[in-house]
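The next block holds one structure in the form of structure tokens; read it before the comments.
Partial view: only certain chains, each at its native spot in the assembly.
Every chain is named by a letter (A and B) in the order it is written, and numbering of its residues begins at 1.
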Amino acid sequence: MDLRDRSGAGLHRFADEWTGSMGVIGTSMDRRDLRLALEELYADYVGCLDDEEFERWPDFFAEQCSYSIIPRENYDRGLPLATLRCESKGMLKDRVTAVRQTSTYAPRYMRHIVSSLRVGAWQGDMLEVQANYVVLETLVDEFTRVFQSGRYLDRLVLEAGVLKFREKRCVFDSILIPNSLVFPI
Amino acid sequence: MDLRDRSGAGLHRFADEWTGSMGVIGTSMDRRDLRLALEELYADYVGCLDDEEFERWPDFFAEQCSYSIIPRENYDRGLPLATLRCESKGMLKDRVTAVRQTSTYAPRYMRHIVSSLRVGAWQGDMLEVQANYVVLETLVDEFTRVFQSGRYLDRLVLEAGVLKFREKRCVFDSILIPNSLVFPI
């Protein structure tokens, strides 16, 4: 039941068929292929996090990338303050190291539910995608509860034919977060 | 990051390719196209509500339409009593006005998660679609919580080649609703 080796080998891999024909993306058939490739990419991303395979999490990002977790109120007001911000792939890897080596948090399970993928238009070589998410959290000997709901506001690029996050913003619907924000969203 | 102009311009727009060939909808390939068009339509619908772009909410409905929010118990027993019912596009617009001008509710964020789209058969020019939903609600300075779970029981038609709701029923799983029902589901 090890699906790990599928990373980059799944549907979104077939994106490289498109690189040569970026101009025709937007025709009906191509947009359907693109939507399915994105569905698989987001499923893979979620599987990586919920299975705690954090070491491969930075691979979902482009060489030049940013990742942030932002309260919706700040986002809506145009305020830059983020709860977490990584401005490079190196910072994502540092984050993984911190998660692995920090033992000051109680063990917990996370479960992402992602839906309502909204695929925007290509802006040059950049694709805008939004999706809704809810993250459930389960601490040992406690009931499963809602950890955070929100929206992914993403920009993707093709890198060697594979869709990667150039920018990923997790805009969550609250100020409060139950317990500390330990794992990536 | 403005996806608003995609309304009606996305995949479900391509429905007009089908109008002339309604007879052949139901073949394997067409049903797959239809499913993807519906996925995008529901994603758009959810994005509209969660981004509080209520003014474009009535545009998801056909000229002749109805919208209702019904407790599952009433629905299962065949009782007509609905928590909310709009019987025309005008009433949907009135509802939007009420939401915008009524300031007697506490500010809150809503987040819809929709899954398990079930696409029925065309009954003449009408398509039956079901989907599961859960709506999360976040009030200021409170944790995100489950607001309502339920099922969309929808009937869609093609209007000028675009899929629109002829009838949308939100059958929710409870009698109780935390706080008042302010926003559309």
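Convention: a contact is a pair of C-beta atoms (placed from the backbone, for glycine too) under 8 Å apart; a residue touches a chain by one contact, two chains touch by 3 or more.
None of these values were measured; they are calculated from a predicted model.
Q: What is the total copy count for the complex if 2 chains are drawn?
A: Across the complete structure, the repeated chain appears 3 times.
Rule of thumb we're sticking to: only the chains that are shown with their structure count from here on.
Q: How many Å are there between the centre of chain A and the centre of chain B, using C-alpha atoms for each centre?
A: Taking the average C-alpha coordinate of chain A and of chain B, the gap between them is 26 Å.
Q: Within the complex, which stretch of chain A touches chain B?
A: On the chain A side, the touching residues are 28, 31-32, 35-36, 72, 113, 115-121, 128, 130, 132-134, 146, 148-151, 153, 173-176, 178.
Q: For chain B, which residues count as touching chain A in their complex?
A: These residues of chain B touch chain A: 1, 3, 6, 10-11, 14, 17, 33, 36, 39-40, 42-44, 46-47, 50, 109, 111-115, 134, 136, 138, 140-146.
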